[in-house]
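Rather than the whole complex, this shows some of its chains in their spots.
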Amino acid sequence: METLELIRLNLLSPMVLAFVLGILATLVRSDLTIPPAMYTALSIYLLLAIGLKGGAALAQTPLTEFWRPALATLLLGSAIPLWSYVVLRRIGKIDIANAAALAAHYGSVSAVTFIATQAFLNGAGVTFEGYTPTLVALLEVPAIIIALLIAHLNLPNEQEPEENSLRRALHEILSGKSILLLLGGVVIGLLSGPAGLELVAPLFVEPFEGALTLFLLELGMVASRRFGDVRKAGFFLLGFGIVMPVLHGVIGVFLGYVTGMSAGGSTILGVLAASASYIAAPAAVRLALPQASPSLYLTASLAITFPFNLIVGIPLYYAVAQRIFGG
Amino acid sequence: MEIVSLKLVVIVAEAVLEHQLVSDLNRLGARGHTLVRAEGEGQRGMRVGGLEGGNIRLETIVSGEVADKIMTRLASRYFENYAIIAYQSDVGVVRGNKYV
């Protein structure tokens, strides 16, 4: 009941409604298109903004508070790809390359889902730890590396990717723009402190929800173009894309609780665990595992899990946190 | 104006391959290239810019020999698993030795 009310409130936010508008735009075959440069500008903005805010908050956080959640995050990033791979292979009967590819995506993280969660919590007046953007950066990388290693160990030799494309993929992940902007923002926020943040707040703090609205309009259009592939992907993947996030979300919230985070912070850790990457992971996987099919992993991540988390997941994980922290 | 005949190789491929293709070209003997952002449609579905990155259209002027090497490399390394096409044609240039 309360959860439903949270879902309703979340659904009626301008951000989520813009996502729905983007879906509609594609369905009615509108000529609306977001120019690629605008998409890129928005994503640079959102990542840097998140980093800046997190960094300025980190400037006021004692390190003792931070290390437990950081460890929990690394644990999640290592465990999720492992068990996801097993589930995909055993239950889903999916081939090695595609199972590893999907494991990489679900072990990594979606920055926009994280951003939407911040907006949701802000809207609900719930506070959370300022170092959470750092957790995003921590969670992004390990799962991708682990999943690529799994593929490397399990694939027959002739199907293995060229050495140098593995190296390139690794470089892509570590120097990728999402990590660079997130961590770069954090460091800038940390060094320039609250005074520095205040200087740039009229661009990087206040219009943030509005920019997210525009970004989700585009994401709605992209997701919608992939809805046709959901049927092709089959029932197993549809289930996987919903059940695993819920599982990971609950585990994440619980780990947040155990490592001393607040209810808001635990919700965020839940969302991070539940979300699937669609920027860093696809780029790396495309290079290192070309035989895996984007119409499986991108469809699962973008057309199933992302909308689910955005609309249902975020309020759900928050409700779980309320329950855990409440009692 | 002495016009020398060379090969123009055009590659259209998914954007994620940009750096790999460029370094392949350089390694195989191309002395330069020109790149344009593109959209497209083929066997592997529609490709537009934004989140999914769209396509790139790479063109390079090379000797017939290098053109062959490039085509061979593309066929063995990329054709099977990536959204990519390549074609070659004859073009005439002025400073023939600039490209070989």
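We call the chains A and B, going by the order they appear; numbering starts again at 1 in every chain.
In this section, contacts are C-beta pairs under 8 Å (C-beta built on N, C-alpha and C of every residue); 3 or more make two chains touch, one makes a residue touch a chain.
Keep in mind it's a predicted model, so treat the numbers as computed, not measured.
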Total copies per chain kind in the whole complex, with one of each drawn here: A x3, B x3
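Methods note: only the chains that are shown with their structure count from here on.
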Mean-CA-position distance for chain B and chain A (Å): 34
Residues of chain B touching chain A in the complex: 14, 16, 19-20, 37, 45-46, 48-52, 54, 77, 80-82
Contact set on chain A toward chain B in their complex: 33-36, 39, 162, 165, 168, 218-219, 222, 225, 278-279, 283, 286-287, 290-291, 295, 298
